[in-house]
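Just below is one structure, and these are the notes that go with it.
For this view, one protein chain was removed and the others were kept in their places.
Showing chain A:
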């Protein structure tokens, strides 16, 4: 029985016989935040129900009210938030009428929650075992010895190796993925009827995410636990949930089976969400632009009178501006809050020609950047006066070429050295060994002063739009600073003019130059960050996960902007990401990193169609795609403190053989296709693209 068969077998909310009451029934829930400026309607009339053993996903961008909905369900909200209307019934009991002690008895028992951040969700000074057994004993379901046995069993069930030993450890000894397993085990400790998971995989790598999602699906099938999964990623929801509710501005705007929403969304916002992300299971078109909707969610203090999505909607009609649409059935079992689709209109399929932004034909030229044998080791502080100094092997011999005008994608799990690589190429760090040749000049060993003139030609865009802009400088000053420092323009009018040009280049209002970074949203800040990188008119931009901190729609906007700029200015990109679908979509060539070494590098299309290295294969397979069985990579990347001998991937490789004890060289197996494997192409992954 495959995973998708199990999904088919689940009972459905709409088809449920009326005699069985649902596990959780929410009707017209309204939660407001009482702020100084007025009440903010975070959740505004949300209704849904989850039956025993069902799975419901809640998806939406940040600020759409999905997390507040989850907290409302658990009655975990504190002032200034307040539930002001609606009803919530859990197993026939009214949650809103419960006293605090009744709620306490319920939480962690019949109804459990798993939070987003596995790093802060566990108490750092209590051993794992006690954290797990505490709720079991406290709710009186198990005696301490039983609880201990069950805790060990659960951890084993969650895929933690040697659980009887690991339970006596402290949380800091666990990696993020292992902690999320512990959190899940805590969630399932008392065999709850309902598990609410708020972005449980957002902080994790794709391979770990795939393991956790598989686990959620199995636990749902095995124990019949109903699951409410909250995520910003429709792919994640599609991997676990049969039904999905799409939230926008505090309302459910569409509710239907996940597969149907993904294939044929009936609300324009859902349509935008579906089409803003490139899909790894769809053929790669010539067109590289993504669908993105402009604008921002409405001000929660001044919601529009009509449809809340109308100001941003590409399909709106006159009625949308004035009348608020109800959530009504648009097809059997499908609800949408849209006048257009309720009138029977079908939303167009995205993509197709007309947007421009086609792939650059690869031309063999002298590479703009050539990296050879690059090594970076970070020595750790001595643990004792006479102890040996331990070393983090971040980058261990990387060879790369980036040709002028192309986009090279770098992918890999966290800890594979991709961010270090970016900081070595931009010489924020000095490499331990190896050479970096940029535009014919050796920069690996050059002094900071010698590199300074070259900085005009090579720039960087950072991951975190909240940390990469100096909060104490205005946007105008931030953008003018490099211009003045390099003597491109003098202070005053010339600099101001250039700053205004830059702002309009990245699609921001030039009049905003006097504002401070905190006045901008994440997406706008990332545009400012890009404008700063463009200020010196570089040829080459290193982008270190520029979109991973952003909502999907903003991601699409930033990717489109980067494509436009590349076309207009002939830029060369080194694009670092962990989202494989995005890399496949944007990049001409891709290099896969593992433990600071290149496992495979090839043109994007070929690499994703037929990976040569087994690691590439499992990485691609880990991307959540609804209804696809996956090759889940077990375990986690080994420690970078001691490098394994032989092939670095050998310990986790599904096809490893004795010969892998000798390290395979990075060799060219087909024109332009390099792989470091003794058995290139032998790892079959038949489900790809199915």
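To be clear about the criterion, contacts are C-beta pairs under 8 Å (C-beta built on N, C-alpha and C of every residue); 3 or more make two chains touch, one makes a residue touch a chain; residues count from 1.
Basically, contacts and distances are computed from a predicted model.
K.L.:
Looking only at the UniProt record of the hidden chain, which name from "ABC transporter permease", "Glycogen debranching protein GlgX", "Spore coat protein CotJA" or "Fe-S oxidoreductase" is the right one?
P.N.:
"ABC transporter permease"
K.L.:
Hey, which of A:217, A:334 or A:532 is the one touching the hidden chain?
P.N.:
Here the residue in touch with the unshown chain is A:532.
K.L.:
Could you tell which one of A:110, A:486, A:515 or A:669 touches the chain left off the display?
P.N.:
The missing chain is touched by A:486.
K.L.:
Given the contact definition stated above, which residue among A:470, A:509 or A:645 touches the chain not shown here?
P.N.:
Once the missing chain is taken into account, the touching residue is A:470.
K.L.:
Give me the chain A residues in contact with the hidden chain, please.
P.N.:
Looking at chain A, the ones touching the missing chain are residues 30, 32, 34, 36-39, 41, 45, 82, 84-85, 324, 423, 426, 428, 451-453, 455-456, 458-460, 462-464, 467-473, 481-482, 485-486, 518, 529, 532, 535-536.
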